[in-house]
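Before I ask anything, here is the structure I am working with.
The other protein chains are all here in position, but one chain of the complex has been omitted.
What follows is chain A.
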Amino acid sequence: MSAITQTSDLTNKAALIPLATERPAYYRMSGIEETSNVSSEFQEERSEVEVEEEIGYEDPFRYVFYRDRKEWADLEPVPQDDGPNPVVKIAYSDKFTDVYDYFRALLKNDEKSDRALLLTAEAIELNAANYTVWHYRRVLLQALEKDLREEMRYITAIIEDQPKNYQVWHHRRMVVEWLNDPSEELEFIAEILSQDAKNYHAWQHRQWVIKEYKLWDSELEYVEQLLEEDVRNNSAWNQRHYIISHTTGYSDPAILNREVQYSLKQIKKAPHNESVWNYLKGILQDLGLSSHPGLLEQILELKETHCSPYLLGFLVDIYEDFLENTLEHHEEVLSKALELCELLAREKDTIRREYWSYVGRSLQTKYVIVSSGFAPTNE
């Protein structure tokens, strides 16, 4: 290829690359920890206004800084005062600085206006964790008597986008309270949980809605559906406990038995699911694990075919409860419990070796004197 054609090839290629100044002023690469080695001194900085004047047209959709908006000219922006030699200084984008300079101005003047409300939305988009902005937004919503249905639509969209943020859920709760209308909640939360079945904020909001507005009726069914999808969903097991404790309670033997049977069924399906073992213990411990008729026998049976460290730990718990509540067969029960603790520590659950050794020592100290005829030691 001759030198002349080479040059024109390069020119053609250069024309295809957009000018650096044509990219949006606030464009940034993604990734929480981008360490940019390019010092800003070496980057050509021209405002979009300069570029457009050069090109000779105005893009109606381009972003305009608040400092350049005529409708905001009456307000003096308030720059952030970090002090003389700032620490943990964030390299805010121009857009961020501009929006927050104006937010601080609104705060300073205690301005309650529609334009203020719009600006809070921009500030939130830049940092949805700024609880000061959220609080101000709520003050505005009330002062300006805004349409809270519209606010529900707004907060719905924000939560979909950032479901792991405290402020967005708290804001939704406030709006629901103001409207006194929980009718969308269970469906909305279910939608969020369908994306992440263990979202802690979602479950917190769900428990609040159900308790506050007494929406207990269909929740057990929902929990069962979730457990059908993932029997290891510990949040769902917790919700199960929440619903039952706040409705029928566990003191009715029919309910307790139903739950025990449900748990045993799930154990047989997936014996190495810790959640179900914890649930079984959780519902029986107040009455005492040893008091449930036939349970020990059922567990010993399961031990042959569906053994797991959780089953063995559960046996220790049953034996401990026997020791606590009966004097019969003390030595035998104690020695079985100690044997299991030793098996768990040595072989079956070695990550918890220190814990199981401690449990063994505790049982020994507490019960060995009883079984040899002396009074039990003080715990």
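Keep in mind that, in the parts below, contacts are C-beta pairs under 8 Å (C-beta built on N, C-alpha and C of every residue); 3 or more make two chains touch, one makes a residue touch a chain; residues count from 1.
Just so it is clear, contacts and distances are computed from a predicted model.
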- Determine which name in "Protein farnesyltransferase subunit beta", "Serine palmitoyltransferase small subunit B", "Immediate early response gene 5 protein" or "Isocitrate dehydrogenase [NAD] subunit, mitochondrial" the UniProt entry assigns to the undisplayed chain of the complex. "Protein farnesyltransferase subunit beta"
- Note on the structure: Contacting the left-out chain: of A:120, A:235 or A:263, that is A:235
- May I ask which residue of A:72, A:92 or A:216 touches the chain that does not appear here? A:92
- Of the residues listed, A:66, A:102, A:203 or A:319, which one is in contact with the missing chain? A:203
- Task: List the residues of chain A that touch the chain left out of this view.
- Result: 28, 31-36, 78, 80-93, 96, 100, 104, 107, 126-132, 135, 138, 166, 169-170, 173, 197-198, 200, 203-204, 207, 211, 229-235, 238, 241-242, 269-275, 278-279, 282-283, 285, 308, 349-355, 357-358, 361-362, 364-365, 378-379
